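For this depiction, one protein chain was excluded, whereas all remaining protein chains were kept in their positions.
Up next, chain A:
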C-alpha cells in the first residue's frame, strides 16, 4: 500500500493545466507537417502554416494556443494499492485547476449553472473521470476541451442492422454538418459500443491517443483508415475554406455492447490537440 497525499496533486494539476494549453505534443508537430505536405489548396496550406506559427509562438511565450482554454476535463487512473491522505482528491484537483488557470493567464469559461449562467471566475469545477486500475500509482491527464468542437459532437443509438455502413454514414454526416465550427483540421474521436454514456466517454478518450497512431485491433485500425480517407474527401479542408486536410486523424475506441444496441458517438477535437499527463 502506497500513500499519496492529495496536497501533492495540486501543483501537478496546476502545471498540467498550463502545459496542456500552451504546448502541443511531438505527434502534433509531425501531423501538421504531414498535413502541409499533403494539402493541395494554397489558402489551406497557408492556414496550416499559420497554425504551426501560432503553436510555436504560444510555446515560446508560454501563452495560450487558443483563447478557448476550455473546461478542464480530467482523467484519473487510481491504482487500487494507493491510499489517499491529506484531504479529498477532487477538491485537490479543483484547487490545481483554480491555480493553473489563474497563474497561467488562461480564460475562465465555466459557469455555475447551465441556466443561471454566472461565471465561477476560476474555471472550476473540472469534469473528472476516475478509473480504478491495478498498481500503486495515480495518473492524471488534463485535457482542456473548447466549445467550438464540443458543441457539434453527438451520440446516436444505431440499430445493429445498420452495421459498419451506418457508423460511416453517421460520422460523415457529423463532419459535414460541423463544417468550420470545429476549427479543422480536427482529430475525430469515435466511440462504438457500450451504452449511451459509455459511448460518449469512449469518443472523448479516443482523443487522448497520440496522432498518427492506429488502434491495436486490426478491424478497428482499418475502419479508422477508411473513415479518415472518407472525411478528407469531403473537401471541407483547413478552417472549412476548401481543401484536402479536414482531419489530422481519426481515432476509434470500442467496448462490448448489448445484443440490441449499436451506439456510436463522435467527439471532435479542434486542431489544437491539447492534453498533458503526469504520474505520481
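Definition applied: contacts are C-beta pairs under 8 Å (C-beta built on N, C-alpha and C of every residue); 3 or more make two chains touch, one makes a residue touch a chain; residues count from 1.
Here is the rule we go by: contacts and distances are computed from a predicted model.
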item: Chain not displayed: protein name in its UniProt record ("Peptide/nickel transport system permease protein", "Multisubunit sodium/proton antiporter, MrpB subunit", "Fumarate hydratase class I, anaerobic" or "Sigma-70 family RNA polymerase sigma factor"); value: "Fumarate hydratase class I, anaerobic"
item: Contact residue for the chain not shown (choose from A:84, A:241, A:261 or A:280); value: A:241
item: Chain not shown: contacting residue from A:16, A:58 or A:211; value: A:58
item: Chain A, residues in touch with the chain not shown (by the definition above); value: 40-41, 43, 47, 50-51, 53-55, 57-58, 61, 63-69, 105-109, 117, 119, 121, 147-148, 151, 179-181, 183, 230, 233-237, 239-244, 270-272
